[in-house]
Structure formats: structure tokens, C-alpha cells
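The complex is shown incomplete by one protein chain, all other protein chains being positioned as in the whole.
Chain lettering (A, B and C) follows the sequence in which the chains are written, and residue indices restart at 1 in each chain.
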């Protein structure tokens, strides 16, 4: 089975998720600075979610370069990931509109946690298929996913008491994922170099 | 005529359908648990619809692997399927917002029934084109489509009296379609194996 | 210059246009038949617009099969067509919500007229590039575009007095375009047959 359509569909869904989030930035009726001020937290929530979807798209891009064939399990694990990501616009909008209140920040963390788990499942399934054992091994060694899942879990509990702290944690985990791109890039490069 | 653009267009439409459904999860104004509670049925309606679009996308993916050329009849049958699926966000939103009342559940079933019929027509047209007779034969034997159409019809009538029962039926049919993916996958694999 | 991205972008825009039109079908608050009745004209307007976008996508698909290279003129003519089509959701929503009143039906016709002119310009530019002179000749002979443009113009004027009549005309022109697909399909087939 061909992976092109899975990639195209995932690209489509992620492109739409990233773009409809901006619809939560509701156009205000007034034209003063004070009319646009309530949108500031929504804007920062949007920036954070944009970065997260960017990271997932980026990693998805890398991950599927090591995949040659797609089966039913990969298709559904991928759909589960897209489902989790599709809840981001709602969580982003709720968090932004309520100026980082406890419950919305908790829910936002929960969605990030679920997306992380979905990503974990997808990676594990792809490793099990062993379509490319060397990349699989490299992926396996990467403790980033498990660490992130644990951090998200902690952050969601923290959110019930100090939501601002959780927001900082979410942003820091984004940084953690932003940097290791290069590590994986190198891993993929090494593997394809060895294969050539 | 080339099938790539038909696949790309269908992927696009299905990706958008799956994503705009989440817009029906309207961001609540409060931040208490009770503010988010009315969204629970909408959330479950969303999950069900997401799975249905996932199933259709998955089967669409499989079906068009057995198609080499696309003609006007296939194009329009495909557009009719996309039309039926495009009504899902509306039906999902209405069903979710009204806590599974009779008429919305009836309409949801009607949309599923229409989508099933549209799928049936598409499969029949592709079989008639006999672009790949072996897959066509396998597809023909599959009684799943006719069974589902009949079940949807019964479920829509049941919806007028016991909407909850219909919702359970819709979920069960989704399961029925979720599993046979492997059957068809196998069929396609056999065929391509024989051709090699 | 490569035509793949132009096709992909056009597919994307048309897929989104076709899908966001369904957002005009606003989820009603009640669950009675009478709550859904006001949506009936919007539904029919949606069906008509869906068919129109389907026709344009279909013809776009055919037209660009005869194009090998894309230049700035084609890119911008294509963007102008997409712009005209992007006004369809607005025109559809306004017409549907106001039960086929004079001005909305007039505007809907105006959008169809503009899209038709945009299509004409695109076809003319592609003919002038003479990338495939035989298909170009066939396209040139096709009087359908000029006829449709004239009919739309008449229908928009009629709309100011008898909007229902205009709606029937819009539907009939859709039929006129629905059928000649085969004519053009044949033309393209002949051309590619001669070239092989």
C-alpha cells in the first residue's frame, strides 16, 4: 500500500487545523487598542498551538521518510493522532478566551498528552513493522516521547493550581521537541547514507 | 484520464470535512466543568463521525488502488459520495447539540444511509469498468455494503422511537466496517500478488 | 514551470470552497421538522453550488491535461477563476437564507457570470500558448462558454423580476455543462490518441 495518500491526507488535516485555529481570533467590533487587548492571550495560545502542529507536521514528515509501506494499523494510528490534534483548536480557543484559567489549561495539557500518546503509538507500530530497522532502532532509543508524556501529565495536574506554570511547561516541552529535530534528521541521514 | 487529481481532491474534501466538524464544538464562555458538560454529546457525535470519515477515506484509498483509469461516471459518483459526506458535519452538529433527540438522530442515519448508497454506486461503477476484474470480483462478493444500507434504514426508523438505540447501531456498523478493512486489504494484496 | 502545484493548489481551494458552503447550513436549535424547514432553500442552493464547483473542478481537470507548461498569465487567470468561485459560498448563503429573493438571486447569477468569464479567459490564454494545438482547436470550437455567459447575463436581469425563473435557468446551464464533459473527454482522447 502506498504512503503518498496517507501523507497527503495528513498534510491536509494538519494544514486545516493550523489555519482554523486562527478563526478563534474573533474580529472585535471596536477599533481601539482596548478592543484588541482581550485577544492577547488567545493570540499567544494560537502561537503555541501553531508551533505544536508545526512540530508534529515536521516529525511526521521525518517519520514517514523511514516508512516504505503502510498498513491498516499505521493508517488508524495516524488517524488517531490527527483526531487528537483536531481537538487543539477547541482547547486553544477555550484557553485563550478565558485568560489561562485552571480548567482550560488542564484540558489543553490533556490534549497535548493525548497527542503525545498517539504519536508514541504510531512510532511503536512503525518500529514493530520494522520496515527500516536502523531508523527504528534510533527512534527506539529516543526517550523524548516518554519524557514528554510524563511532563504533560504533571503539567495538567499543576494546571489545576498554577495554570501559568503549566503554560510555561507546555512552551518548554515545545522547545525540547523543536531542538531534537536535528538529532533525528542526523539519524535518518546516517541510515540513508549507510544504505546507499 | 489520471486518477491522481481525483484522489487529491477527495483527500482534500475529506480532510476538511473531518476538521470542520470540530468547529461544532463551540468554545464555552465559562470555565467550570458544568460549562463543558453540554458539549459531551457533541464530542461523542464528533468521535463517531470522525471514525466514519476515517473509514470512508480508508476504503476510498483501497478502492482506488484497484482503479487505473478514471472516467466521467467515476468522477461524478465520487463527487456524489463527497456530497453525502459533506452533510455529516451538519448532521453531527444537530445531533450533538440536541442531546440525541429523535429527528436529529434520524437525519444523521439518513446521511449515513445516503453515503452508503453513494459508496455502493461508486463501487458498482468501478466494477462495471472492469479495470481490474479480480479485485472487482472480490468487491462484488462483499455483502457488507448491502447489509449496512439495510441496517441504516432500520436504524433511521428506530431513531424516531428510541434514538439511543440507533446511535448504538451506528457505532456497531462503524465497527463492522472497521474490521473488514483487513479482508479487502488481503484481497487487494492477493490480486497484486497474482499480477506480479 | 511545473503544473503540478497549480493543480494541487486549485484542488485545495475548490475542495475548501465546496466544503465551507455546508457551513451556511446553520445547525438549528430546535429539533422539530419546522426548525429545519427554513433550511430547505439553503440546502437546494448548496446542492446547486456543489454541482457548479464539481463541474468547474471536472473541467479544470480536463483542461490542464492539455497543458504541459504553466506561465505567469495562466497562474493569474487561474487565480482569478478561484477568486470568482470563492464568492460562491457567500452568494449561496445569501440566496438560501432569503428564500430566493430578487437581489440575492441576482448576485448569485453575477458570481456565476464572473466565474464563466474567468473560465473563458483561462481557456483563451491556454489556447494562445498553443501548448497543444489540437486540443486548443477543439476547445476553440466549443461555443458553450460564450452561450453560458450570455444566458447568465439574461438570468441575472430576469432575477430582478422573477428570481425563481433565474434559479431554474442556473440549474439548466449546470445541466448543459454536465453533459458536454463527454464531448471534451472525447476530444482529449482523440488528441492523445493521435499523438501516441
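Going forward, contacts are C-beta pairs under 8 Å (C-beta built on N, C-alpha and C of every residue); 3 or more make two chains touch, one makes a residue touch a chain.
Everything numeric here is computed off the predicted structure, so don't read it as measured data.
*Asks:* Using the touch rule from the top, list residues of chain A that touch the missing partner.
*Replies:* Its contact residues with the unshown chain are 7-8, 11-12, 14-16, 18-20, 22-23, 25, 27-29, 31-33, 36, 47, 50, 54, 57-58, 61-62, 65, 181-182, 185.
*Asks:* Contact with the hidden chain only, please: which chain C residues?
*Replies:* Contact residues on chain C toward the absent chain are 1-2, 5-6, 8-9, 12-13, 15-17, 20, 23-24, 71-72, 75-76, 79, 82-83, 86-87, 89-90, 93-94, 97-98, 101-104, 107.
One rule holds for everything that comes next: only the chains that are shown with their structure count from here on.
*Asks:* How big is the rotation relating chain B to chain C when the fit is done on Cα atoms? Please round to the nearest 5 degrees.
*Replies:* The two chains, chain B and chain C, differ by a rotation of 90 degrees.
*Asks:* What is the identifier of the chain with the smallest separation between its Cα mean and the overall Cα mean?
*Replies:* When every chain is reduced to its C-alpha mean, the one closest to the whole-protein mean is B.
*Asks:* Nearest whole angstrom, what separates the Cα centre of chain B from the Cα centre of chain C?
*Replies:* Measuring from centre to centre gives 26 Å for this pair.
*Asks:* Please work out the Cα centroid separation of chain A and chain C, and write it as a whole number of Å.
*Replies:* 37
*Asks:* When you check chain A against every other chain, which residues touch at least two of them?
*Replies:* Residues 12.
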